[in-house]
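A single protein chain has been omitted from the complex, and every remaining protein chain is retained in its original position.
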Amino acid sequence: MTERNIRVEALDRPAVDDQTVEIVERKGIGHPDSLCDGIAESVSRALAAAYLDRVGTILHYNTDETQLVAGNAAPAFGGGEMIEPIYILIVGRATSEYEGTKIPTEPIALRAARQYLDAHVPHLDVGTDVILDAKLGEGSGDLQDVFDDGSVPMANDTSFGVGHAPLSETEEIVLNTERRLNREYAADNPELGADIKVMGKREGDRIDVTVAAAMIDAHIASLGEYTDAVAGVREYVTDLAREYTDREIEVRVNTADDYDEGSIYLTTTGTSAEQGDDGSVGRGNRANGLITPNRSMSMEATSGKNPVNHIGKLYNLLSTEIAESVVDEVDGIRDLRVRLVSRIGQPVDQPHVADVHVSTESGVAIGDVESKVGRIVDRELADLTDVTRRAVDGEIATF
Amino acid sequence: MTERNIRVEALDRPAVDDQTVEIVERKGIGHPDSLCDGIAESVSRALAAAYLDRVGTILHYNTDETQLVAGNAAPAFGGGEMIEPIYILIVGRATSEYEGTKIPTEPIALRAARQYLDAHVPHLDVGTDVILDAKLGEGSGDLQDVFDDGSVPMANDTSFGVGHAPLSETEEIVLNTERRLNREYAADNPELGADIKVMGKREGDRIDVTVAAAMIDAHIASLGEYTDAVAGVREYVTDLAREYTDREIEVRVNTADDYDEGSIYLTTTGTSAEQGDDGSVGRGNRANGLITPNRSMSMEATSGKNPVNHIGKLYNLLSTEIAESVVDEVDGIRDLRVRLVSRIGQPVDQPHVADVHVSTESGVAIGDVESKVGRIVDRELADLTDVTRRAVDGEIATF
Amino acid sequence: MTERNIRVEALDRPAVDDQTVEIVERKGIGHPDSLCDGIAESVSRALAAAYLDRVGTILHYNTDETQLVAGNAAPAFGGGEMIEPIYILIVGRATSEYEGTKIPTEPIALRAARQYLDAHVPHLDVGTDVILDAKLGEGSGDLQDVFDDGSVPMANDTSFGVGHAPLSETEEIVLNTERRLNREYAADNPELGADIKVMGKREGDRIDVTVAAAMIDAHIASLGEYTDAVAGVREYVTDLAREYTDREIEVRVNTADDYDEGSIYLTTTGTSAEQGDDGSVGRGNRANGLITPNRSMSMEATSGKNPVNHIGKLYNLLSTEIAESVVDEVDGIRDLRVRLVSRIGQPVDQPHVADVHVSTESGVAIGDVESKVGRIVDRELADLTDVTRRAVDGEIATF
Partner (left out) sequence: MTERNIRVEALDRPAVDDQTVEIVERKGIGHPDSLCDGIAESVSRALAAAYLDRVGTILHYNTDETQLVAGNAAPAFGGGEMIEPIYILIVGRATSEYEGTKIPTEPIALRAARQYLDAHVPHLDVGTDVILDAKLGEGSGDLQDVFDDGSVPMANDTSFGVGHAPLSETEEIVLNTERRLNREYAADNPELGADIKVMGKREGDRIDVTVAAAMIDAHIASLGEYTDAVAGVREYVTDLAREYTDREIEVRVNTADDYDEGSIYLTTTGTSAEQGDDGSVGRGNRANGLITPNRSMSMEATSGKNPVNHIGKLYNLLSTEIAESVVDEVDGIRDLRVRLVSRIGQPVDQPHVADVHVSTESGVAIGDVESKVGRIVDRELADLTDVTRRAVDGEIATF
């Protein structure tokens, strides 16, 4: 095995936490774009599992293209209904036959998508409120060859991935606001829908957190209960944000509401897909769960791609993993960016370039950490198939 | 009210049982065309019920156009699976708003269709093996006016309906073969699928009954079990046919099988829609459940139309009802045909022509029954809304 | 070759022209159901031609399932426009690969459908006013074997076809009303759209002809011009009907119009598919171009099926051809019905039963014509592949 082309250098910008203005966004799991990401990734995992189960190896597939067409709803205090169904088209490529074994790719995809929606948007009655359709073709001929067993897969494209660590304070707040609202808070407050969009803006030492949270009408009997629900979210997020920063915090929830006009963010299903918000894969959160214009980002959709040789997925997941490992294992790192560049047809564990840019804490020199960082990068690249495995098993989030 | 234009005359052909050659067919409830009929009618009933529930009157709709695109399956002894899903498109017109009340027409249709399939083709996993889609538009402007409450609806078209009674022996056999196989026999023999097609051909006093019955692979472990299943059906149908005739009977089941080539009628779901057989509404059984080229037939699809003013439904159901009532109440009738012709824009209970052609038993003259028959026709026409009500309630079969 | 099972007998009912009440209908080529028939048949012919061209033989296909979902239009004097497109889904089965040669079945179907619409509904801008979609799957495995070259194909089903000759006066009038309106009359009167529905009802010696004719708004500047157009059609049809009968004639055109309410049959494209009228294959005219409840009819859709071995097409076309040949060649026949019954897996030129029922003119006995008729039936059956050829070449109408 040839030596890997790994570089460790100083980051040529301030750590994000030290920049003057920072913008961070997260589209919650119930957002139409995130629903597409989630469906695409659940379809991907189901296909990978089916291939492993039926033919012992993952065959070529790529399902990173779900399209959601919004429906129409008539929300009402106490419980409304959907008027026109949401239409979701699962799109992609999947090998449907291998050495005589047929793989029911579309049934697998439809089942995975339905289960995903049932689990994450339970107020949506799939099949009644949602029309699930699928168009999974075969890939181009040369892509249909199976991955060689045992050997390292070859990169499907000349592309790149990028990862960062640690999260800035604003990023921590934005990420955890959505996650904890959708997990702990929603468990106790069933009026909160899954479509929670969080925008964090930091100017100097002041962080503005803007939350748009879809409320579920079946659990809200009146405008009074709605305003209580909004206040509850604001309070919860304010407390939560305190855990991650000492900076000044201002939290706003559902700022587009206009109580005088009766315009509030009330939904029947907990997602804006019920009324006019379309969605598709790869348009929202990056692999680390955030949209971070202050940081280098890849345009590749991570969700739905196969995790064996699709660089757009593999290198975004891996570079994030590497960044997190380095920060875990090496002291004195204030900000770090990992970039992996592939060349089509080369082994995925041999990136064309693996460069790591580090911002160290005061008193720490790049030279102090350089070799340690390099070894971690090398180790993680050598262990790349573990990323594939964990992606298939659903242990790594992709959006 | 004007007097109705009712005529009673002698039938100008021999009773069907007296004709030399007779052909009768029934597509069972699991046949792709019948599935479409069944879905269309269940959607119709669900819409009618929703309109009554929400606005107190049935609004204009017509859902007689479901299209089924066959899937692909890999049946196997002991249980196979579907490889490519069936696609079903529910098509039609339905009023979606009335005096400010919104009617979720597509969600209602999708739910009704899914429930229908769940009930009648339980081996089909709707949402995984079947993609259910819907395109329900609004009708043309002048059709969207609500039916006037209280008054008799006006005919939507210049059209006609036709009904017959009693069934000939061959018709009884064909109809009951499918019905009883799908009910009693299937209850005890789970290997029998719902897609049972029965063709009866009578030449003189010999009746050939040809049954094509989809067997369900999960309940068939071997070719031996398959041949047993076929033999079981043949025996059951032979005994059954005996109940309806003294004529010679020959029953054939799954005649297209070729055991040497391993070509048998084995399915995973019990319907040929799983592999290559498309279907649509109005292409199979007429309103009396049969295809009877020896008798006058209407080309109108009865299933899916609204039963308020759609002549293509109303007059086919009613003429059949009248024919059956006459035969029930009047002695000496060997064969009888009722035709109802509408004129667009006239009250539905005032057909342009209602003519009844009667073949009496020997010793009975037309004059003996004429007035009695006429009164029954008049009475049933006066009670036309009852047909509407029973159609909405699902008390009348449409295919 | 075995002798064919051909029977010639007396017709057991009066000739249709002698029956008291007769009902005849024709849906013109622009009617939504006929559009589907026409598309299905043009797709069928295009596929057959492509197979012959590319692999030298017609491969298995069946495209008898086009579904049309109506659009929405805003017709206006002087020219309106479509508001929502018509959606047409071409459905069926077609072999896409044969001994390494790929057949682009869906592109072929889409092109044929578009060309058909361009030719027959020129005011419809396909691609803008019409969304053309296609779902052509493969058939079931055993049906995908190619037809054996040279030998006679085997019947695909146990089914039957029926044909009649000569047409009754009412039938002649109904058929020619639509045909000549859509050809000669429309050539000089561009305001007449292709969606012309003709209903003929004869009671004794009086024939009522009801025409529903879609007028095209670009050629109609005012209500006055509209009423002139309606009057023109009425006059033309009245004269035309005179050519076929001495009976009393009454012609009505667009009887559902209500000038006071401004409700007239004005369209932008010349078809009611533009606003609310859905359509599908096999729901309208039988193979002879008519709906004739006074005569025996087959429920099979003739349009779109392959003309090689699909009995639902072949026997309906052939029995009509035979009936017409007999009437052409044998004197003294007043009415005649030909029925051909197949058995699945048997050669198509060896029907299970070929029975001919004849009503002779006074002075002619069945025995006088029996052998001559039988020879014609035998000859036409022997020449069955000619029907296939002419169907592929588009020399035989199917609806």
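Going by the order they are written in, the chains are A, B and C; count residues from 1 in each one.
Note that in this section contacts are C-beta pairs under 8 Å (C-beta built on N, C-alpha and C of every residue); 3 or more make two chains touch, one makes a residue touch a chain.
Please read these numbers as outputs of a predicted model, since none were measured by experiment.
Trainee: Using the touch definition from the header, name the shown chains in contact with the chain that isn't displayed.
Mentor: A, C
Trainee: If I consider the whole complex, including the chain that's not displayed, which of A:19, A:325 or A:385 touches that chain?
Mentor: Candidates A:19, A:325 or A:385; residue touching the omitted chain: A:19.
Trainee: Hey, which of A:245, A:296, A:325 or A:385 is the one touching the hidden chain?
Mentor: That would be A:296, which touches the missing chain.
Trainee: Using the touch definition up top, pick the residue from C:127, C:204, C:262 or C:332 that touches the left-out chain.
Mentor: Looking across C:127, C:204, C:262 or C:332, the contact with the absent chain belongs to C:127.
Trainee: Provide the residue numbers of chain A that touch the chain removed from this figure.
Mentor: Touch with the absent chain occurs at residues 9, 12-14, 19-21, 23, 25, 62, 64-65, 67, 69-72, 84, 87, 89, 91-93, 135, 137-143, 158-160, 162, 199, 201, 203, 210, 255-256, 261, 263, 272, 275-284, 286, 291, 293-294, 296-299, 301, 339, 341, 343-345, 352-353, 355.
Trainee: For chain C, which residues touch the unseen chain?
Mentor: Residues of chain C in touch with the missing chain: 74, 81-85, 96, 102-104, 106-107, 110-111, 114, 125-129, 131-134.
The working rule: only the chains that are shown with their structure count from here on.
Trainee: Using the average of all C-alpha atoms in each chain as its centre, how far is it in Å between chain A and chain B?
Mentor: Result: the chain centres lie 51 Å from each other.
Trainee: I'd like the Å distance between the centres of chain A and chain C, where a centre is the mean of that chain's Cα atoms.
Mentor: Using C-alpha averages as centres, the distance is 56 Å.
Trainee: Touching two or more other chains, which residues of chain A qualify?
Mentor: Within chain A, no residue touches at least two other chains.
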